[in-house]
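This report refers to the structure that appears directly beneath it.
A single protein chain has been omitted from the complex, and every remaining protein chain is retained in its original position.
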Amino acid sequence: MSTRRNPMEPQGLGHALETLGAWVLALLWILPLAYAFWTAFHPPEFATRFDPLAPLSLQNFVNAWNAAPFASYFVNTIILVTMILAAQLVLCTLAAYAFARYAFFGRDVLFMLVLVQLMIMPDVLIVENYRTMAALDLTDTITAIGLPYMASAFGIFLMRQTFKTVPKELDEAARVEGASALQVLLKVYVPLARPVYVAFGLVSVSYHWNNFLWPLIVTNSVGSRPLTVGLQVFSSTDQGIDWSIITAATLMTSAPLLIAFLLFQRQFVQSFMRAGIR
Amino acid sequence: MLNRTVRKVAVLAAAMLFAGGAPAQGVEISFYYPVAVGGPITKIVDGLAADFEKDNPGVKVKPIYSGTYQESVVKALTAHKAGEPPVISVLLSTDMYTLIDEGAIIDWSSVAKSAADKAWMKSFYPAFMENSETGGKVWGIPFQRSTIVLYWNKEAFKDAGIDPNQPPENWKELVDYAQKLTKRDASGNVSQWGLQVPSSGFPYWLFQAFTTQNNVVLMNKDGTKTSFDDPKVIEALQFWVDLSRKYKVMPPGIIEWGTTPKDFFERKIAMMWTTTGNLTNVRKNAKFDFGVAMLSSGKRRGTPTGGGNFYLFNKSTPQQQAAALKFVQWVTSPERAAQWGIQTGYVATRPDAWNTPEMKKYAAEFPPAAVARDQLQYAVAELSTHDNQRITKVLNDGLQAALTGAKTPEQAMKEAQREAERLLRSYQRR
Partner (left out) sequence: MNRFSVQIHGWLLVLPAAVLLAAFTHYPAVATLLHSFYSTPKANRPAVWVGLENYRAMTQDPVFWQVLGNNLWFALGTIPASIALAMLMATWVNGKLHGRAFLRLAYFTPTILPMIAVANIWLFFYTPTYGLLEQITVDLLGLPSHNWLGTPSTVLACLIVVTVWKEAGFFMIFYLAALQAIPPALAEAAAIEGASRWTYFRRVVFPLLMPTTLFVLVNAVINSFRLVDHIIVMTRGGPDNASSLLLYYIYDVAFKFWDSSYASALTIVLLAILASAAIMQFAFLEKRTHYQ
């Protein structure tokens, strides 16, 4: 980034107004999270009242933790996102490498077929995919949640674009030294595409951590439900909404992502920029 | 193929061996349970399962908490279609016809054949059995059952100059009290509404209280006909609509079920209609003196019953069915039913449960608990027909259209009836 002053930055009054606008918008945007913090850390009487003198309390977290098997949900979600990400990285790397560097028969048609998934995502094919999972006897398993997402068209597309920018000379040099195709891929292409992997990984993890409809349909027990479905099961009660417990549970379930983002937000944005996703 | 025949023979032989006798060693009964209630219900159910296992070694009860009722029936039916249904499941009593149509359940009467078994099936409140039986067979055993009751804020009554111990007896008093209880500021904004009847999600259930009080039923016994366009049904809906439009004692628009108890705790409403299952919740969270009463009467008193029954799923083995019968009989015994009612706030489903010492003590300490029981004599079956989910959606949509003013009650109910008739045509021919 350049350290020179950008002459097109707002000045004087304009600067003040824009700063104000940006801050108002930011405060509006963070309001739901702020509310979640307020309600989760105060007794239920203060869930809808904002009194600066309200006593602090951690009881909501205790109640939420005891009200549902969040530990299992956490484990399930972690297994789920890890499984999906690992499969995506391997499958998409291999496929993208082929699409970028092998002139095999039918490549372009096949690539078009891959891109179809950018539009027709598994999210909308719930009826048929449910049928398939039932036929494979996979319903109510973590595998069933992940399977439709493991071959990601977005990932293949992204990595193919990146691999294409790798100079052919590097590839050829490695091959002259006797490296096999896979070695070239691992030693030359993958290291150069690191920021793309990071950016893709972050998108994938945050997407699947928060995904809801498909897991809701395909799972039905504590052993396979991810956090989102567990949270829904637990917040939709006959007896009405208890925001204190729900916000505590919300913070608990999104804490790993929130903390990760707080720590890595600079890297996060920079990976996106280096990945050239724009 | 041969393999399969051998297995079938083996299963049959095993079934004959154990028929009538004690359940086999190592029988597992999987059990879908809709945790649709707050509080530590899952722990109570786990406790019941563990107690039963202690008394009946060799039988394992495996509760699977499947979410709301809505989600649970989805889970149970999808599992049935996938060929691995649970052995038993607690599902809405109104899902009976759907479960029969899908071939998912078998009737309890086919496994409960002894005289004692038959007496057991007769031991429940008749109001609960209304939508547990059809075609002379018992398909559901009442368990987690509820009715609608009126909760009122005694302090608000006092402030409005109404006797805090006298809930509204009839529709006229209901409107009267609600008008007195509705507080408006100078600019016309309401700081406290008189009455709130929720209308999101499943308004048909609350509507059934109005129709029953107006002395009309919504469907026939076979679940093949509805009477949404009956003048008395339209009249009942007109009354509901009038509560907010004419009398202006209820918030306009659709009222969220989930926030209604909170509205009550926040003193934004003085009276609310909600399930008896909310008793424990209200007792814990209301920071004021409150009362619980039967719903006010129109032409008569009335409320629909609600909640879940035990269903016995098809495709289970005879040993599993025998074990399931044993478990359900155990869990619905008077002592257990009483314990269940005390712990959850649901209505204990049989009269003798109310005569157990624990229940007597509880009802004496906390009289509101008995209100639901006393109201049962006026209760009717919850709306349940073939293709139930679609029919209730048609009615729900019509009700919401009328409540939001998009259609007149008459128009809404006539259209709903037309649509219901179209959907039920194929079932009437049978």
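Per-chain residue numbering starts at 1, and chain names A and B are given in the order in which the chains are listed.
Methods note: contacts are C-beta pairs under 8 Å (C-beta built on N, C-alpha and C of every residue); 3 or more make two chains touch, one makes a residue touch a chain.
It should be emphasised that the depicted structure is a prediction, and the values quoted were computed from it without experimental measurement.
Residue A:262 is the one among A:53, A:176 or A:262 that touches the chain not shown. Interface note for the absent chain: among A:58, A:86, A:116 or A:173, the touching residue is A:116.
Residue positions on chain B in contact with the hidden chain: 70, 74, 77-78, 98, 101-103, 187-191, 199-201, 251-256, 258-259, 262-263, 266, 268, 387, 389-390, 393, 396-398, 400-401, 403-404, 406, in rising order. Residues of chain A that touch the chain left out of the display are 1-2, 4, 6-10, 14-15, 18-19, 21-23, 25-27, 29-33, 35-36, 47-48, 90-92, 94-95, 97-99, 102-105, 107, 110, 112-132, 147-148, 150-151, 153, 156, 161, 164-165, 181, 206, 209-210, 212-213, 216-217, 227-228, 231-232, 235-236, 241, 243, 246-247, 249-250, 253-254, 257-258, 261-262, 265, 269, 272-273, 275-278.
Here is the rule we use: only the chains that are shown with their structure count from here on.
Chain A makes touch with chain B in their complex at residues 44-45, 48, 66-67, 130, 134, 137, 139-140, 216-217, 220-222, 232-233, 236-243. The touching residues of chain B, when paired with chain A in their complex, are 32, 35-40, 64-68, 71, 74-75, 78-79, 81-82, 257-262, 266, 274-275, 277-278, 281, 285, 287.
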